[in-house]
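With one protein chain removed, the remaining protein chains of the complex are shown where they sit.
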């Protein structure tokens, strides 16, 4: 029996109902942050605030825009490498991210709204929502081409929810640092997506579907995504750091790590090929691993050469992963990972968590100053007695929690998505836009794809 | 008789003469703003200004750059969806915008230079010039593929002029708010363009020209434009708002409205298709309607859920417009609107004007504070006695004035462009770059377009 992939009532229903739910929930819970409220002037007087800087637009807005571009253009176009799934890549990414940011504003907001019962949103909330959706975009990479838009909406709903819980545990209960989200975004997002795709296993999907490859121009579209992710990653890892030295370090460290990563990616890509030729899939993906892997430690005193070393290692690990590990995962474990997020997000995410834990454990007052150390790791109130080495332990715990959330959450959501009425495509229609998109009439239909 | 589409003397002449005119006029009238003049230091002393913030580069520059990207990459690539008009879309948009910003600096400058006789330009002038040109890019969408570059230059000259007059009436005489230009940019620009294309009516143009469709990769290029418009729209609507809470609200409201709009666009796009498939033209365009429709009210206390509602409605209206209204306009009214700007800019622009008027009329001191209300609507000097409900009336008047300027101006300019010597293409050459561009030799010319 052919599956029914007609989305005519399912997709509109999901979109409408959920958007109406958003409107109701926003109406009940969401208000402007005081910085975006005309009562700011009163607030200043009441609290003896003398500077307007906190409600200045450009306090974090440029970082927000860079992150925003990464989510929509970066991830969207990165996935357009498939020859006939460009519409799905960029279009579904657009859809799930647009829904995800609304739901993330609510979920992340509720965790900070215990006292007042209201969620107040400002530019930093928008950045955090984009961060949260970043983890969904990562998971999308694993199931790319094999699921319906309804499944993606459901996955987004659950993943955003789990993200918010996991993030709250890490930042508020374990009290760890994770500026660029090596743990909360990459480790969680990647293992979540990998588990989902593993459960949605399609045993009859050919090892190498014809449509699963790229064509010349689709690889160039994909490079647009790669470059925007690469260029703006320093903004990503520094977007929510404290103003001042921490934020500057986060940008510098990420810049160094990414630069180094490009060279080792190219080196490995060439050396594993018989003729020494480069593979676009490596350049498109592994060059970004350096950004993932300094996600936790970016704002710490990792030092520029430390960042170079992290990037150096991750370029190697990620490229080798694409070459040797992915085929094994696919054939032995039946883990089909369309974009290779295991190589770009999962492994580098774990490395990033470990680098963060080690860098935290090695922190000294000599390097950070006594004041700086407190500020960096928020050793205050109930955490005032923490030492760097204990902090390192908690950081390590954060990796495990994120991993667990990804695996357990992915399992549950995977089984939900396995239900037979979500309209996912037949095996032979995977990686093909024709299932969910009205395609333009090509000039010469008989020739197949003459675009 | 075949029309002469050879641009060899007409286009160079127009470009040269007009650029020389620009140089002369700039020489006579344009000077640096005091913030960009070395006399700033003296100015500070004389006026007891103690802070450098007003002449700081980053006071508005990041917003300027985002708007700049929207005009050149956003509009330019949005229109590349046509299979054989990519050069014209991005190239002519580049040409008219480059001329338009110069002329806009002059036109908008003259309206603020009554006293000194000199136009002084700073970063805010550059943003305003880009805004003005935005309305021309919108109108370009209606006539895309059917006019010559000389016609576009002439249209730009007149439209920028009319824009400046209309804007001056709205902002200075009616004293209305229009931060993101729902009225001045979208309503005016769209109805202007629609009237022009209606007058340039080509009765023999086939309802569905072969070349008027897209191909797979041209739709992906177009998505680059869509995404940059979508992502940077919060910067657009907030670019010239007062620093502080108004600017933050403008960004947050736009973000919310756009996110909501994506979901209803997808829903309607799927539900109007027999097989539930999505149409790229909807995703490329209707997802942006939410940004248009909060253009006036973005900086007001629309509230986040109010913004969601506006986006919700506009996604529906715009997508339905593409599906049902555009074919009717084309067949009954002989209104051929290449990019569907009626659905993306005209209707959402009107909605935006109305939302702005209602939001203004409903403003209370409780919500804005007494001080905030005055500041928001500039209730000062001769306008000190205005109340919000009166303001709402003036806002509504602003919609009508913009509409009238668009319709009347478009009529006049349409007839000018109808003159037979501007080199517009034959019906069968519409939507084809070959008329005005030296095209690259494809590998296999016989096969037609094998790109």
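For clarity, chains are labelled A and B in written order, and residue numbers in each chain start from 1.
We take it that contacts are C-beta pairs under 8 Å (C-beta built on N, C-alpha and C of every residue); 3 or more make two chains touch, one makes a residue touch a chain.
What you are looking at is a predicted structure, and each value in this text was computed from that prediction instead of being measured.
A.B. asks: From the listed residues A:20, A:44 or A:231, report the one that touches the chain absent from this view.
C.D. replies: Final answer for the missing-chain contact: A:231.
A.B. asks: Which is it among A:35, A:80, A:177 or A:214 that touches the chain not included here?
C.D. replies: A:214
A.B. asks: I need the residue numbers on subunit A that touch the omitted chain, in ascending order.
C.D. replies: 58-59, 62, 66, 83, 213-220, 223-224, 227-228, 230-232, 235, 238, 243-245, 247-249, 251-252, 255-256, 258-260, 262-264, 266-268, 270-271, 273-280, 283, 287, 301, 303-305, 308-309, 312, 367-369, 371-373, 375-376, 447-451
A.B. asks: Considering the whole complex rather than only what is displayed, give the residues of subunit B touching the chain that is not shown.
C.D. replies: Contact residues on subunit B toward the absent chain are 6-13, 15-16, 18-20, 22-24, 26-27, 30-33, 35-42, 52, 55-58, 61-62, 65, 68-69, 72-73, 76-77, 80, 84, 86-87, 90-91, 94-95, 98-99, 101-102, 121-123, 126, 149, 217, 221, 224, 436-444, 449-451.
As a convention for this text, only the chains that are shown with their structure count from here on.
A.B. asks: Would you kindly tell me how far, in whole Å, the mean C-alpha position of subunit B lies from that of subunit A?
C.D. replies: 33
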